[in-house]
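Take this structure, written in structure tokens, and hold onto it; I'll ask about it next.
Note that one protein chain of the assembly has been removed; the remaining protein chains are unaltered in position.
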Amino acid sequence: MSNQVPRRLRLGMVGGGDGAFIGAVHRIAARLDDCYEVVAGALSGNPDRALASGAALRFEPSRSYTDYREMARLEAARPDGIDVVAIVTPNHLHAPVATAFLEAGIHVICDKPLAISLAEGEALARLARERNRVFALTHTYSGYPMVRHARELVAAGAIGDVRLVHVEYAQDWMAEADKQGAHFQANDWHNDPRRAGPTGCTSDIGTHAFHLAGFVSGIQPGELLAELHSFTPERVLDDHVQVMLRYPNGARGMLWSSQMATGCENALKLRVFGSKASIAFDQENPNELWLTPQGGTAQRLTRGRVGGAAASHATRVPAGHPEGYLEAFAQLYRDAAACIHAVQAGLPLPDAAKDLPTVIDGVAGMRFIDAVLASHAAGSRWTAL
Amino acid sequence: MSNQVPRRLRLGMVGGGDGAFIGAVHRIAARLDDCYEVVAGALSGNPDRALASGAALRFEPSRSYTDYREMARLEAARPDGIDVVAIVTPNHLHAPVATAFLEAGIHVICDKPLAISLAEGEALARLARERNRVFALTHTYSGYPMVRHARELVAAGAIGDVRLVHVEYAQDWMAEADKQGAHFQANDWHNDPRRAGPTGCTSDIGTHAFHLAGFVSGIQPGELLAELHSFTPERVLDDHVQVMLRYPNGARGMLWSSQMATGCENALKLRVFGSKASIAFDQENPNELWLTPQGGTAQRLTRGRVGGAAASHATRVPAGHPEGYLEAFAQLYRDAAACIHAVQAGLPLPDAAKDLPTVIDGVAGMRFIDAVLASHAAGSRWTAL
Amino acid sequence: MSNQVPRRLRLGMVGGGDGAFIGAVHRIAARLDDCYEVVAGALSGNPDRALASGAALRFEPSRSYTDYREMARLEAARPDGIDVVAIVTPNHLHAPVATAFLEAGIHVICDKPLAISLAEGEALARLARERNRVFALTHTYSGYPMVRHARELVAAGAIGDVRLVHVEYAQDWMAEADKQGAHFQANDWHNDPRRAGPTGCTSDIGTHAFHLAGFVSGIQPGELLAELHSFTPERVLDDHVQVMLRYPNGARGMLWSSQMATGCENALKLRVFGSKASIAFDQENPNELWLTPQGGTAQRLTRGRVGGAAASHATRVPAGHPEGYLEAFAQLYRDAAACIHAVQAGLPLPDAAKDLPTVIDGVAGMRFIDAVLASHAAGSRWTAL
Partner (left out) sequence: MSNQVPRRLRLGMVGGGDGAFIGAVHRIAARLDDCYEVVAGALSGNPDRALASGAALRFEPSRSYTDYREMARLEAARPDGIDVVAIVTPNHLHAPVATAFLEAGIHVICDKPLAISLAEGEALARLARERNRVFALTHTYSGYPMVRHARELVAAGAIGDVRLVHVEYAQDWMAEADKQGAHFQANDWHNDPRRAGPTGCTSDIGTHAFHLAGFVSGIQPGELLAELHSFTPERVLDDHVQVMLRYPNGARGMLWSSQMATGCENALKLRVFGSKASIAFDQENPNELWLTPQGGTAQRLTRGRVGGAAASHATRVPAGHPEGYLEAFAQLYRDAAACIHAVQAGLPLPDAAKDLPTVIDGVAGMRFIDAVLASHAAGSRWTAL
């Protein structure tokens, strides 16, 4: 049989121990399409917790590490060492961990934001290119079939020239008070510039909104104007950011992102208005995409019915059987696997690479953060990206 | 029977002849609650058209005027002269027409924007106060029961301290091409600064968005930052405006308005996020209002079910029997009638006055336009209102 | 000017005094398009209340009657007597009142159900035909532009052969307890067979559902099977009815109607599935109609955008400016006015007649009620209509 099934890639994980939401999400995503087995990890710096967390994932005890550098070194040396590492640490560790594994020749799947400075991000991009390693960045929402379909529609000219881009990402969890009455996570790493980087909400979810807007619209703003804000005195970093955008083709846009938007769960919404039609996507209803021609009737395009190569590639079950966040996440893992297999075989990157966010997108996100900071510092002046 | 029914007020109209959409809307609104009879008008400057338009409305021939000044003078002199005039002309005539009727002692119901300059607007406000005449401004959307309920909820503290205000008003009709291939109404008065005033989209619908945001949130921005734009070369005035807002209490906001938003009909949407809950209203679904407490379950409040004095006052039919735009418009007429009867009787303004937009709101709208123009001219600098 | 505006028709009203919801609705509907003036009424059998109710409507005292027979006689004798009477009484009076006015040569606009027996209804149909008088029946929901558009689409073959008809009309107001703890209106005329007729919910709202299904689908069931039910012991008549339908062309259908459907306001919903497409209408969102082709993308058709002669005829304001229940009601009044003017002028009925529900629809509704009763009595046996 010529169409041989590829082996499961061996996946290691740094961060994501006991109870961390995002670590579990990565592992489900890795398993979902049966392209990976999770075999090793530096899940905690505490030896007992590292061992226990590893045991819960059925690692061999020797593959539960407490130090990511040691993990990179030892796994690279094993004949059955990991092919790829998933990095699910606080932001400040993204760059050093990714560097260690790239230098050990190991592919990387990393949470966003890419790093805590543009310089770090650019160094990672150089390193990944030099070592010819896959570096996937988990801009999860680009894994949704209807987001990919939107991107394909726009690229094919279905909405004409892009004129307006409106994107927002609103959550409310930072508005919650904890048991001591302080606002939730005011004291956790999201509020510590040494670990989160120079922005809060902006890097945490603003970068997702920024990526999604570019991913679908196919255009990048040339200038932005921004204001950061924090609604609670105990918060050092921004919990709200609002931005206006200008694009080289004359398009205009707005982006806002907040973790104080009372009553919002995970409200990432994108609208792109072109000269011929507009599209709208709401992450909380990811199985549909709205397409409305100028002056005409709104159409509700649905995953599984819509056809199109990009959406079909990212679809597992038929129309009317909803897919969700985990499937979108799994899509990034599946596409990354296709890329890693190609690199391992010395082949050019496959089609699956074209929609997979990488270190390049991560660098663009860092530039966005830098421009937001600069504009805000200058009293919301228009600032080139 | 003590609870005597008040007589119908006699209403005149300036503008709004043959086929003009907004004239017909005013007349339906005036009739709906049986508070008015339309008896006179200066519907056109052309004598034949004025007479024909008046005949179609069953005016006595002598009450079809071609000149609004003459109409003001003659109607004021009649024992059965009009109580109130509705002004539905292009923008540049609002101030002179209103002035003529106020000076003749006649109450005014005027389309927005109030005028084409802040000075004009302020003069009207002074004149209306001096003459003690009712001056209603048709910010129609404030007539919806659920908008009034939202205002009442916010005022009662139901959402806590206001933190974020997001308002948008998107239409697509200017993106249509006319038969000659030019963009629709590029050549009509909306694109002529002498008749429309110094802004296009901003005064036409941006002022509605601005009014709605203040009407519901109960707060007014202290500063704004804006960018105007026109997407077609033949258009002199803006067809798109985007604005960021800062409020004295620390709240932040965004406002945008466009007549080039492909696929949008009349998409006026408001969201206000407070420290305890958020509310959302969509003009195209005006019988509902969403209220979502922090961290909790979204509630779909409906007209007729929600109770509350303000909503009940503005409601005609029970829950599940949708009311719409004409009823909202009629509400302004009904509230104006209550105010006019009070003034005529020498009584203080009734409760109905508290939600009725007036010349004061019109002046605020003119200040908004001025601040947008100033900020835009300064490269989107923060500008005090 | 040849295109002369027709005079306002003089409208009388029987029933609908002080505080009755439906009387006020009729009067707003009559006023909205300026085709009528309400000048006379038998609003109450009590002389004082009749006079007071009439005064509140600005009737001349002599035109406030306490007896509908006297009103018919005296109005018919006046040179300025009413052209048409609106009947908004309890059901048992529909037939005698309509008979009195038809016999006096006066046109009729009557609430549904037409009568309390099929025989009564058929007699009315004969009388209206013999006297050549307009007899409009207020199946209000057929006045919505998108309902008329749906009818036009189906008639034009846009959905292919009709296969499935699903209609439901659910309310919850009978599930409310009154101040004495009894269920609301258990004691009012809706629960009294002498005044309501032999069914409760079935005639009150089930007939609306039945009419809407036939109006849009263009087909009538040949057989039905039904079960009536009452959920509270103190209720004599049904508060719930469920029905299965068979159509001569092989189509199948279901109809249910309930006034005990907890949480429902006025939830009248229709879906028609054809061989090529399906349509769906929800009375609580009347400005839209869904059209979904087989295997394809759902389209949200909107009033004002959709075009089409039937919808345009019934539309007052542009897309995005919601119309509602009162406008639908006014549409029946406007269409009835066009018919009455034609009859008065000795002309054939105008186009406006084709979508106006009449006494013929009322007879069909009475047949529906009879078939439901017969099927239920026979243990839900299939019963020919």
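By letter and in written order, the chains are A, B and C; residue numbering begins at 1 in each of them.
The criterion applied here is as follows: a residue touches a chain if its C-beta (ideal position, glycine included) is under 8 Å from a C-beta of that chain, and two chains touch if they have at least 3 such contacts.
Everything numeric in this text was worked out from a predicted model, so none of it was measured.
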{"item": "Left-out chain, listing which of the shown chains it touches", "value": "A, B, C"}
{"item": "Given A:Asn287, A:Thr358 or A:Ser380, the one touching the chain that is not displayed", "value": "A:Asn287"}
{"item": "Chain not shown: contacting residue from C:Arg10, C:Arg27 or C:His240", "value": "C:His240"}
{"item": "Options C:Glu176, C:Glu234 or C:Asp351, residue touching the unrepresented chain", "value": "C:Glu176"}
{"item": "Positions on chain A contacted by the hidden chain, ascending", "value": "1, 3-5, 8, 21, 24-25, 27-28, 31-34, 52, 55-58, 171, 264-267, 283-287, 302, 304-305, 316-327"}
{"item": "Absent chain, residues of chain C that touch it", "value": "159-160, 163-164, 166, 172-173, 175-176, 225, 227, 229, 231, 240, 242, 244, 246, 250, 252, 254, 256, 258, 260-264, 273-278, 292-296, 298, 379-382"}
{"item": "Residues of chain B (touch criterion as defined above) contacting the omitted chain", "value": "295-302, 305-306"}
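Here is the rule we go by: only the chains that are shown with their structure count from here on.
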{"item": "Magnitude of the superposing rotation for chain B and chain C (Cα, nearest 5°)", "value": "180"}
{"item": "Farthest chain (mean CA position) relative to chain B", "value": "A"}
{"item": "Centre-to-centre distance between chain C and chain A (centres being mean Cα positions), rounded to whole Å", "value": "56"}
{"item": "Distance from the mean Cα position of chain B to that of chain A, given in whole angstrom", "value": "44"}
{"item": "Per-residue multi-chain contacts in chain B, two or more chains", "value": "264"}
